[in-house]
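One protein chain is absent from this view; the other protein chains keep their places.
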Amino acid sequence: MARYLARRLGQAALVVAGVIALTFVVTRLVPGDPAVAYAGPKASPAELAAARARFGLDDSVPAQLLAYVRDLLSGDWGTSLHTRRPVALDLATAFPASLELVGAALLAAVVIGVPVGGLAARHRGRGPDLGVRVCSVLAVSVPVFWLALAVQTVFASNLGWFPVAGEYDNALDATSPLHVYTNITVVDAAITGNWPMLTSTLSHLVLPALVVAAYPAGLIAQMTRAALIEEAGHDHARMARALGFGETAVLTRFALRPALNPVLSLIALVFAYSVVNGFLVEAVFNWPGLGRYAADSIRSLDTPAIAGVTLLVALLYVLANLVVDLFQGVIDPRARAR
Amino acid sequence: MTTLALRRTPLRRLGDLARADVLAAVGLVVLVLIVLAALLAPWIAPYPDDGGAATHPAEALLPPGGDHWFGTDQVGRDVLSRVLFGARTSLFIAAAVLVVAAVAGVALGVVAGYAGGWARDVIMRITDVFLAFPALLLSLALAVVLQPSVTTVVVAIAVTWWPWYARLTASVAASVGRRGYIDAARCLGVPAPLIIVRHVLPNSLTPVLVQLSLDGGGVILTAAALSYLGLGAHEPTAEWGLMVEQGQTLFTTDWWVVTFPGLAILVTAFAFNVLGEGLRASLDPHRRPR
Amino acid sequence: MMRWHKGLAAVVAAGSLALTAACGGGQVRGAQGGGTPQAGSASGAADATFVYVPNLDVVTDWDPATSYSNEIIAMENIYESLTRYDPQAKKATPRLATSWKSSSDGKTWTFTLRPGARFHTGKPVDAAAVKASIERTKKEAGGPAYIWDSVESIKAGDPATVEFTLKYPAPLDLIASSDYGAYVYDTTAAGDLKAWFGEGRDAGSGPYTIDGWQKGKETELTLKAFDGYWGGWSGPHYKRVEFRVTPEITTAWQLLQRGEAGFVQRLNPQLFAQASSQGAQTSQTASFQNLLALFNTESGPLKDVRLRRAVQKAIDYDGLVAALKGSGVKASGLVPEGLLGHVPGREPVQDLAGAESLLKEAGYGPGGKSLTLTMTYAQGDGDQQLLATLLGSALDKLNVRLEAKPLQWNTQWDQGKSADPSRRQDIFVMYWYPDYADAYSWFFNVFRSSEQPAFNLSYLKDDQVDREIDALPALTATDRAAAEKAYAGLQARIIDEHAAVAVLFTQNYQRAYAKSVQGYADNPAYPNVVFVYDLKPGA
């Protein structure tokens, strides 16, 4: 186990190094002068020179890479061109809200996707299966930016069931001020027992979380269905049938747990993907997360900010994969033996 | 167990698939229709000029009706015509990305899987790095720093997509390479390129094909998202993501401008995905439900 | 084994919690470093709150000396300048200064300050403070500092009188009304003033002061009434201002519809029409920003003035404005309405026949040689994209191919400034707007020749034009009628004679605001600013 862990960590470190190098390369591909982008259209030559010096643009490329790595390690992720603040600070501000949104979305995706996938597997080849397959493929095929607009217009604006946008009702900052511990509003509201804030945040969370959940829910449903069907074809499932268990029991009590393993790896993959999908959703719902930050950065072509977001999401992805690999042992005892 | 002899030609398989899996058959038919629409756009579009540089500001934002089934956009172009022409752009992007990614990925994968050793390690670690980025993210970062164009979209997406093919081929190549007859062939002095062409590539073909059809939908969606963010195709090119972007502020007032291209993306991605799923279920022995 | 895994899980979970907690630490959200957030402030939830919906982050720079960005919508409510521009009267009006006069040569300006005005720090707004803040603004040399370039020295005589001595004649009353860089503030508020501002504090004299600032949050900024404001708080006023950042205009409109927003900065024409028909108030005002297509007069095919005129005539100005559906109006000359130098009746019209005969004369056009022109414009700008679409479509009919490339600003600009003329574009599309209400900005920056091109991206070199431009400030400061004539002459020369530019349209501000808001008037000299103090909250 220790050797496996060491190897896995070594692998992760290698990937992180590669990710940093690749991000660096991407940021250096920018045509034109990044200093101009920073100093602004009306900058004087002196300001430009200062900006060039500030970003070390006059150094050699290896020196720049080295400086880049050194800065990253010391927490300096560059300065955003459009907020003019350290990118690391911007990311730290935006990330908890993204975590909140994507966490809720993934929770919804699992809660919807697993039972629905199970339903399809149970009634394989019949009506419910076809229905689930159509819906799950639709969910992974729908362009989220379009879905976000549609859902907001219908459920928030026309029907008025949910708030149009935002993370919580702002008036609550005066009437029920929130004490922040984790910066994740739902969590803070829950642990401090701030019910008005909690209910407000939850109702604001529903629409964006469901939109972000569409893709992972579809994927999870498909994966659960496939994994359950595969697992149900294994000898141990036949054995369970031969022991007198019905099909539903075979699926839920015997096939489900081993089948969750690929589903769990999928969640790690989909976590990072959902953060990126959030780029297209958060802007529509005013969700103050990484996605809105990234969308603003893209609109203003803010390379350092985009590089920061890219790096952060890639690191998250590596981390999520690592965590899932280690957690797989909890779900599947076979994995522990590796 | 009920294993069947699987000596069928790919075409027969497609036929079997259509019978066995109605959904995949629907996907196939829809996809064929979309390809036809793309190829025939200049002839079947009601206003072929609107797919290109023409504009009619006086007829802007007419709702769907007899003259314009899908209405007109901000500069008076027929939305139906642009959706049809958009199919060309989207399918071109998808095809180009998949060809580039598959060729590069398969080549590297074969080398990695067949040669093994350090070559495999290096190539696999590189794919690890690329796979650490969600596809849309890396494409997005690349597209931001490059100039927006259809070519940029192709490059940006292909760069993020090839590792899948490399991994897929590497694992097939590695398993083929371990088979006895390959060892025998190698001992007999059959040159490596010949072994690769005769044995490794044909064995990789099926999983690669399945992956290609599965990826079609993902590429279309990613390309649309890039164009939506203003990083892809630009005027006067008709492209679905771009059309949604240009029409998105009109969603509550002139719904047709954004709804039809959005539906086009949805339908195409859906067709690719159901076809891919069906192919995977029927062609990929590892995933065949038993 | 099992235990080991669970232990690991716990460590990971605890670690990530600790990580996020380290940033939080149990403070009350929205509280500023030094201040007490809710308690002690005069405002309560019952006070009328004005909710402004901007489409971008509000604050990037809190320092009034260097602030040069979107935060103007907050700054103009927190800080005040000596004068304020009135677009109806086309002149500066009193603000912190109640009156002013200039010497006949336009080089000495004396401002009399408003009695009783105080900074939020408690100190009075006196001549020394005015002198200190303008001197600091100059010293900080931020983006907008150049507006004071003409100032030689500032003299604070008695506390109510400030005297400026200029190096050359300049309209200092207009300069003092500038939207950026003209704020008067308390330079003694802290030792390291820049850092102190950076934490979200202010030292202004305006009606509102910062109550809470949370960068990156939806409601980024909250302002509250400054009790000691010189205008007083009798009568109905909004006591609080909230800035709720909403990038998508559809979302913004929905917020307004549901009564969660008071003022939406920007809507598209369709939503604007919907807003006015569905019970919101709307206002449409021509801005001081226009879109220019600068033709390359120095190299490439457009060096031929006939071809420049042909392109000028090929542009479908009316079609463009029609497609903009109200977010732009046809421009009459380079100077927008509301500024000295505006010439009415100069609106261009499309003349395809004229364009065709000009092209024919030069050997191009239908049946002639084919011509390819390159055009660069701003990536992500819908209106410029529209221009590219429409111009491409019009030129197509004239056997001219338009290669329109959307680029990031720095790339576009780099190409424009390139030392190698072959890398330069034939048509450069960009917006221009003045920093203070003076048309001089267009002429000096965009059309005066210079060795290294900066913004003169038509590369026009005409000594006569240069001389006339250089005479403008003195004329504006001393003889408005003569200045008006000079502006008209220059525009005729640049647009008609040289055909160096096509002025495509002047942007329109299309605002929508809640029915309850009373007394709103858009002032294009202060883009996007709502002077909240001037409003009355209604039912």
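For reference, chains read A, B and C in written order, and residue numbers begin at 1 within each chain.
Here, a contact is a pair of C-beta atoms (placed from the backbone, for glycine too) under 8 Å apart; a residue touches a chain by one contact, two chains touch by 3 or more.
In this section, contacts and distances are computed from a predicted model.
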Among "Sodium:proton antiporter", "ABC transporter ATP-binding protein", "NADH-quinone oxidoreductase subunit NuoF" or "Cytochrome c oxidase subunit I", the UniProt name of the subunit that does not appear here: "ABC transporter ATP-binding protein"
Residue of A:Val25, A:Val154 or A:Met239 in touch with the missing chain, whole complex considered: A:Met239
Contact set of subunit A toward the excluded chain (per top definition): 234-246, 249, 253-254, 257-258, 331-334, 337
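What we mean here is this: only the chains that are shown with their structure count from here on.
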Comparison of A-C and B-C by number of C-beta pairs in contact, larger one: A-C
Centre-to-centre distance between subunit B and subunit A (centres being mean Cα positions), rounded to whole Å: 23
Separation of mean Cα positions, subunit C and subunit A [Å, integer]: 36
Shared-contact residues (touching 2 or more other chains) in subunit B: 147, 230, 248, 251-252
Two or more partner chains touched - positions in subunit C: 248, 250, 254, 379-380, 411
Touch list for subunit C against partner subunit B, complex: 248-250, 253-254, 268, 270-271, 273-274, 316, 318-320, 322-323, 325, 379-380, 382, 385-386, 388-390, 392-393, 396, 404-407, 411
Residues on subunit A engaged by subunit B in the complex (per definition of touch): 11, 14-15, 18-19, 21-23, 26-27, 29-31, 124, 130, 133-134, 137-138, 140-146, 149-150, 153, 157, 222, 226, 229-230, 233, 272-273, 275-277, 279-280, 295, 298-299, 301, 303, 306-307, 309-310, 313-314, 317-318
In the complex, subunit B residues that touch subunit C: 53-55, 57-58, 60-61, 74-76, 147-148, 230, 234-236, 246, 248-254
